[in-house]
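The structure follows.
Of the protein chains in this complex, one is absent; all others appear in place.
Labels for the chains are A, B and C, by order of writing; each one numbers its residues from 1.
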Amino acid sequence: MKITGLKVMVCSPGRNFVTVKIETDKGVFGLGDATLNGREKAVAAYLESHLTSCLIGRDPFDTEDIWNYLYKGAYWRRGPVTMTAIGAVDIALWDIKSKALEVPLYQLLGGKSRNRLMAYTHAQGQDLAETVEDVVAVKEQGFRAIRVQSGIPGLKKVYGVSDKESYEPAVKSSRPVEENWSTAKYLEFIPKLFSAVRKEVGADIHLLHDAHHRLSPIEAARLGKELESYHLYWLEDATAAELQDRFRIIRQHTTTPLAVGEVFNSVYDCHQLMIEHLIDYIRMTVAHGGGITPMMKIANLASFHNIKTGCHGPSDLSPINMAACLHFGMAINNYGIQEYMGYPQETADVFSTSYKFADGYFTLDESPGLGVNYDEKKAKTFPYEKAYLPINRLEDGTLWDW
Amino acid sequence: MKITGLKVMVCSPGRNFVTVKIETDKGVFGLGDATLNGREKAVAAYLESHLTSCLIGRDPFDTEDIWNYLYKGAYWRRGPVTMTAIGAVDIALWDIKSKALEVPLYQLLGGKSRNRLMAYTHAQGQDLAETVEDVVAVKEQGFRAIRVQSGIPGLKKVYGVSDKESYEPAVKSSRPVEENWSTAKYLEFIPKLFSAVRKEVGADIHLLHDAHHRLSPIEAARLGKELESYHLYWLEDATAAELQDRFRIIRQHTTTPLAVGEVFNSVYDCHQLMIEHLIDYIRMTVAHGGGITPMMKIANLASFHNIKTGCHGPSDLSPINMAACLHFGMAINNYGIQEYMGYPQETADVFSTSYKFADGYFTLDESPGLGVNYDEKKAKTFPYEKAYLPINRLEDGTLWDW
Amino acid sequence: MKITGLKVMVCSPGRNFVTVKIETDKGVFGLGDATLNGREKAVAAYLESHLTSCLIGRDPFDTEDIWNYLYKGAYWRRGPVTMTAIGAVDIALWDIKSKALEVPLYQLLGGKSRNRLMAYTHAQGQDLAETVEDVVAVKEQGFRAIRVQSGIPGLKKVYGVSDKESYEPAVKSSRPVEENWSTAKYLEFIPKLFSAVRKEVGADIHLLHDAHHRLSPIEAARLGKELESYHLYWLEDATAAELQDRFRIIRQHTTTPLAVGEVFNSVYDCHQLMIEHLIDYIRMTVAHGGGITPMMKIANLASFHNIKTGCHGPSDLSPINMAACLHFGMAINNYGIQEYMGYPQETADVFSTSYKFADGYFTLDESPGLGVNYDEKKAKTFPYEKAYLPINRLEDGTLWDW
Partner (left out) sequence: MKITGLKVMVCSPGRNFVTVKIETDKGVFGLGDATLNGREKAVAAYLESHLTSCLIGRDPFDTEDIWNYLYKGAYWRRGPVTMTAIGAVDIALWDIKSKALEVPLYQLLGGKSRNRLMAYTHAQGQDLAETVEDVVAVKEQGFRAIRVQSGIPGLKKVYGVSDKESYEPAVKSSRPVEENWSTAKYLEFIPKLFSAVRKEVGADIHLLHDAHHRLSPIEAARLGKELESYHLYWLEDATAAELQDRFRIIRQHTTTPLAVGEVFNSVYDCHQLMIEHLIDYIRMTVAHGGGITPMMKIANLASFHNIKTGCHGPSDLSPINMAACLHFGMAINNYGIQEYMGYPQETADVFSTSYKFADGYFTLDESPGLGVNYDEKKAKTFPYEKAYLPINRLEDGTLWDW
């Protein structure tokens, strides 16, 4: 089989997505997700201008060789743009191979390791009361695991809390919205929030929380410690992890499980975190992590250190990436949980999927490949609109981690 | 002062360059280099589609805040595409500030720390004899430091050796050229090469060598050890450095000085290498390292650990980056050496520079800012042509580091 | 531009200050602060007898080279006298450069990274009740952050608590006052103090505390742990830090943030504290840390490790150092907080400043350079009077850390 073409399609059915379609001389094609929220065009250009012509004529079954060709052959390695472009190609190649062999993708990755895949979703509110209420509401929808974020007293606009019905941090505009932040106010509030939430919902539900890289290691350690009695499933992105040893301090002080990785793009971003047992969940998502090929290796390394997966999965990655995560999660032994926020109807109209979600769990059927279809015609009716994730400033104006 | 516009210009006067021009309401403008060899369009798209509108209206003097705005504000951090885009903006902003204050850029970075800046260039040959001859020829041109690469007996085409008069690894075509490799043949040959070269040129010339990421740590350790008596200035890219602790093995076995970093984009790519004293030269170049702002921080960290700079500087980065490296190098105490291969005449016609090169050394004059002009009209006569760096395979076909 | 002279001026408008004035052939001059409380004359002699003649004729813009000339050229490196002398020269040179270029100093250090700079001041009392009262009073003055020190039951005279209206530990006399100390009494009392203070002032104010080097690591660990629920902004000088690894024990036991550094003079005094993430705030002040040149490097290193600045700034450093700290703090991303105790009126009469303080925050205007003037004539009316910081003994007479 030979690759005959690669198409990069950008659409905005509710939000922006970059989709890759790899075509072959046998008629089988594969889909990949190349969405990098707020930097879509850079990935699209990387694919169109630099990768497409390299792939024509290659045998799409050679996933390992092609991945190395793109990763090592780029010379300039790593980083979100590069790895998302490679990831989209790799996902599409695995889609092709499993379609060609007429099996669901997970069969090529080791078969079925479980029946269903637990997901967590988001609950949020402008204040404590509203947030507790939303947690209850989300629990009643059947979710077994809920990420809880709330407005912070004294702060106008905070990550994870939306005015709109569906949460979407990226805003369509010519520049990022500026939010504000006070770690002191946040740290004061969060333990109270979880005290109230846990009291309301009882022990029989997983609660998660995302600190979104904003804390220093010692602040994260304090938070982890003060949340211990509420038994979180995980505390996410407790500190920015560019230096992985920042997590040593946190780990030393608290038994709250730690999750990190939505901004990672390669095993090298988390290798130390793993071999020193500094985390409990690795949150790289398939598209941003460079595809199925490297994610299998990363999950393998994680398994040696009792680390489970917890793939990043907000609505800013398309259902193609969601499907890739689910097949990946189905096959490995150390699956943990999958983030899931649902999709707006326009998105669902463009991307139709065979995976099913019900009662807090995903299931996969026997559809070959990823089991996702992309309606190119409909997609064209939703042209790209520039959007940005917010930026974040401290109260004195200091540029801070968002 | 306010930024009024950002232009991204791609041209190919001999080879491809991406140039950023930031304009202000006071008429002062700044230039930055955004060239990422073989991935030019991705950086251009990153800048045009995602950064331009964020910068309009900003005070160009706020380099630290803008850098953090672009770095932290991207959310998806690090990597060559992102950091080269940010680097180009940062260089242009420093160009603006030093032009506005009517001083050469180095004055804003600490003033003059030396009179002149030593450079090294490349010598090469298809075999040992031709290489020795070229080293002698290059030495006679006045160079004090020469990187020596050679064809390897039994290998058809090897990194660092060119058929053409001027060495240029990137080839204008629709896909990468494939070269081949045998570490065994290479390791057998290189000590003989340096024995012959050192014998021919004597002790009074700096010899450098680039292993181009192709060795395992223990192979690199063997090579470093076998080269000790030829007293290399440095052994470059001894192993691929994605895991920085790979260098511990090399360091343990040899006193040959080690240089690395042309593929690094942030301090986090070399932090461990530095604090463990594992390297002697950090080779990040200003444009790829995210600009003047982070490079000053990186050089400072390096200085605590006896590490000097040795900026990557082949012809695939434009004279704008070269000027940025020279001003940076002029100001810091721990300047080491600058790579320099000259530029084709077409390039020199588009980019006119105030820095001078003679007798193995660069000098800077009192021109304000970077001291580089870009002839936009002439540049347009050299339209972009797709080009790729080669890829590399072992003799059995295994995809290998190039 | 050439340096034509260096004047060292010692005056005592309320307290002793050593001021350096560097003059140039262009009429521009720069001011530096060389005050080392209780050791003023040693620094003055270092400058007058050993540095002045070295600087005449040098280009004042060459800050990096001159700094290295003074630091490496001294041969006998580091320590408070040497580094304060060098620091004063470096501050004056940066004052010259920014005045000559007609920009506020922060513009040469990266521009504005925030709008305003939070400060903390001191509250104190002879006992718990008086201290709580003073905290409330200070809070009502608009301070957002308050360092709380108190008399300890059973101890006659303790650091940080003054009989006089304005706190000033240095006493004008022929030898140091002797205070007394009991770590046991202190450790018993402090948690009660903070319990009472936090109860009184609520969560919305930053509380700081200074243990002033008097505890062993394990005592500091106990204190940090017992203060955790009062959420200190920082615990300062938890133990004497001559061996930096003393902080490992403290760090292991408590999430109370740690600040240290007012007695440090070089990056080598805190390098291990930083790279092991053992502290959260580095408290070196610009004058004692060797000036702007090294402090920028130190702040950069700190930034990689989530460490913020918190410059030492009691009234025993002149408004020149305060201005240097503020410009430095304005430019860097990882500014934390600035210590500020105000100045007696006589001091304000001699040193007029363009920085403003209101409502707990400093602001800077567009005045070029540091924005500080020194009235030489008025200064001469306040001649130097010998003064000493106290010494400290345990109840059995053992000489202890003050």
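Here is the rule we go by: contacts are C-beta pairs under 8 Å (C-beta built on N, C-alpha and C of every residue); 3 or more make two chains touch, one makes a residue touch a chain.
Model, not experiment: these values are computed from the prediction.
The chain not shown here is in contact, across the full complex, with B, C. Checked against the full complex, the candidates B:Tyr75, B:Tyr120 or B:Phe304 give a single residue touching the omitted chain, namely B:Phe304. When the omitted chain is restored, the residue from B:Gln149, B:Thr285 or B:Asn333 that touches it is B:Asn333.
For the chain left out of this panel, the touching residue among C:Ser53, C:Ser352 or C:Thr381 is C:Ser53.
The residue from C:Lys2, C:Lys26, C:Lys72 or C:Lys356 that touches the chain not shown here is C:Lys72. Interface note: of C:Pro176, C:Pro191, C:Gly342 or C:Pro368, the residue touching the hidden chain in the full complex is C:Pro176. For subunit B, the residues touching the chain absent from view are 113-118, 203-204, 206, 228, 231, 233, 251-252, 255, 257-258, 277, 280, 304-307, 333, 335, 361. Mapped onto subunit C, the interface with the missing chain covers residues 36-46, 48-50, 53-54, 65, 68-69, 72-83, 85, 174-176, 242-243, 263, 265-266, 268, 271, 288, 386, 388-389, 391-392, 399-402.
Keep this in mind: only the chains that are shown with their structure count from here on.
Note on subunit A versus subunit C: their Cα superposition corresponds to a rotation of 90 degrees, in steps of 5. Subunit A and subunit B have Cα centroids lying 34 Å from one another. In whole angstrom, the spacing between the mean C-alpha positions of subunit B and subunit C is 41.
Each of the following residues of subunit B touches two or more other chains: 65, 68, 268, 271.
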